[in-house]
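Only a portion of the chains appears, each positioned as in the full assembly.
Chain naming follows the written order as A and B, and within any one chain the residues start at number 1.
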Amino acid sequence: MREITYAEAIREAMSEEMRRDENVFLMGEDVGLYGGAFGVTVGMFEEFGEERVRDTPISEAVIAGAAAGAAVTGMRPVAEIMFMDFTTIAMDSLVNQAAKMRYMFGGKAKVPMVLRCPAGSGTGAAAQHSQSLEAWFCHVPGLKVVAPSTPADAKGLLKSAIRDDNPVIFVEQKLLYRKKGIVPEEEFIIPLGKADIKRKGTDVTIITYGRMAESVLSAAADMEQEGISIEVIDPRTLVPLDRETIIESVIKTGRAVVVHEAVKTGGYGGEIVSAISESEAFDYLDAPVLRIAGKDVPIPYNPELEKAAVPSVAEIKEAVRKVMNR
Amino acid sequence: MDEKEKMVEMYKRMNEARSFEEKVSFFFARGMVHGTTHLSVGEEASGVASCMALEAYDLITSTHRGHSQVIGKGIDLNKMMAELLGKATGYCKGKGGSMHIADIKAGNLGANGVVGGGHGIAVGAALTQKLKKTGKIVLCFFGDGAANEGSFHEAVNLASIWRLPVIFFCENNFYGMSMPLSKHMNIKDIVKRAEAYGIPGYIVDGNDAVAVYRKVKEAAEYVRSGKGPVLIESKTYRWLGHSKSDANVYRTKEEIVEWKKKCPLKRFRAYLLKEEILTEEEADAIERKAKEDIEKAVEYANNSPEPPIGTLLEDVYA
């Protein structure tokens, strides 16, 4: 099986979809000749030309707004906002326009667009270039939200997102771009809304996504030694959320921890905790569902501070021990 | 339709717009409709004639003050009135209301409750036309107040560099809610802003239906030929308050009276008579018919069912 990077997987997904469907095109800052700030679109300008790989001015509001307008009239734009932090400038286009057009117009519109945005800290770029804002979008009916943690997931889910008839916020992980993983050579898609059990276990369920999946898996591997068997569930799609898979697992294990990089307060972890607590799994809980998440601070520049702002493997293990010791 | 038929149709639609809004205004004054609405009485030439200058297959993005615009584009008055009354038979199944009248198939990409919210959509729609080489163009309505939103700047710039087929059509009624143009920007003519993006800009008397029609026709030709966007500033005036709750404290009665003298309907009627496109009787008949059609629309709407509560959860996702 071949291994490719997360960035390459994303590029493959876009390239395949663009070859398959002439309505698919890219737009964003420096996605053309430059190949994207993180090199994700390198070579695509050369293959597809400037009409289909469109460099935009630094104008995030209209990047998203024009994507919505193109989508509602028959195209399938894949727009990039260079850093998720700058979706702040595009919120009206995404939230009030793209997400709501279909509903406001009584179901008579569809807005098949994807907004790609690299998220997360760890690059030393400080407070305005490091945020994980997926929770905002999860709170907007009409949007779907995807946050893959592996190259294969990234590829399969992006292809689904591009084919989906709704606006999809596709959250990419900066720190994963260069990580390799096995990705099948033959074409495949992964449906939105289907969680993946990244590791089977029996004692504790950890629900996580994006960059944190790696830390969680590493904690799980370590704890196996201690005799604790952890099941790791990656919902992959945050909206729609695959509640069944999560609940089934928690019914089995009776214990759950939710881990994400985004700051804790108001994060999507609260939704997952609530989903569990509202379900039949509540009666099987032997311990409270804990959240391990980013500290409630803007991301600092200093590398040690920056690391400390994000859940560590040690913190994850500690949380597991806590729920085990109840 | 030849030019003459167009003019007649235009007069008809302007009258429909006027009658529609008089009816809506009546409803609101009596609390018979929910929510709020923004009436374009006095601006019918601007909204209707601009759309009539487009081809039927062209597209528009409309605004919160969009009744004249969408009637200009050609609309089913029954479905429109039904939408205003929140009925299941409305354009949006009662989910949109006055601020969200849309008819995507017919090229009306929707009114917008967000000032400036249509700019990006119009640009994206124009991009579709360019990429698909449809030959269609997009007309983007917005107000003088909207010209101060960042979305205006980003959208016009993008349309300009990508040479997209879009007409930015500013309905300058001299106020953004209570704020007079003279206070919300430091220039006299909004069209001045066209230069900032390297595109042509034109001013037109927005109360002169024929002038609006001609100017948009000319602009449409330019835009359709692939030369990029155009900005048109249509100077006009809203007779009524900004929305249903507006005491008009920010302007004088005299000013309103002055503008009422420039009624676009009367003016266009005089033109049609003078050019012998219509006789007095024909003009009267059109006006009467418009009123009747609105009454029929009201009847249709009144007889239409409310949307079932179950539809609340429908239409969120495709």
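Definition applied: a contact is a pair of C-beta atoms (placed from the backbone, for glycine too) under 8 Å apart; a residue touches a chain by one contact, two chains touch by 3 or more.
This is a predicted model, so every value here is computed, not measured.
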Subunit stoichiometry in the structure file as a whole: A x2, B x2
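One rule holds for everything that comes next: only the chains that are shown with their structure count from here on.
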Distance between chain centroids, defined by C-alpha means - subunit A, subunit B (Å): 40
Complex contact set, residues of subunit A against subunit B: 25, 51-52, 54, 56-57, 59, 61-62, 64-75, 77, 92-93, 96-97, 101-112, 141-142, 144, 165-166
In the complex, subunit B residues that touch subunit A: 59, 61, 90-96, 100, 102-105, 109-110, 112-114, 117, 119-129, 131-132, 150-151, 154-155, 157-158, 161-162, 314-318
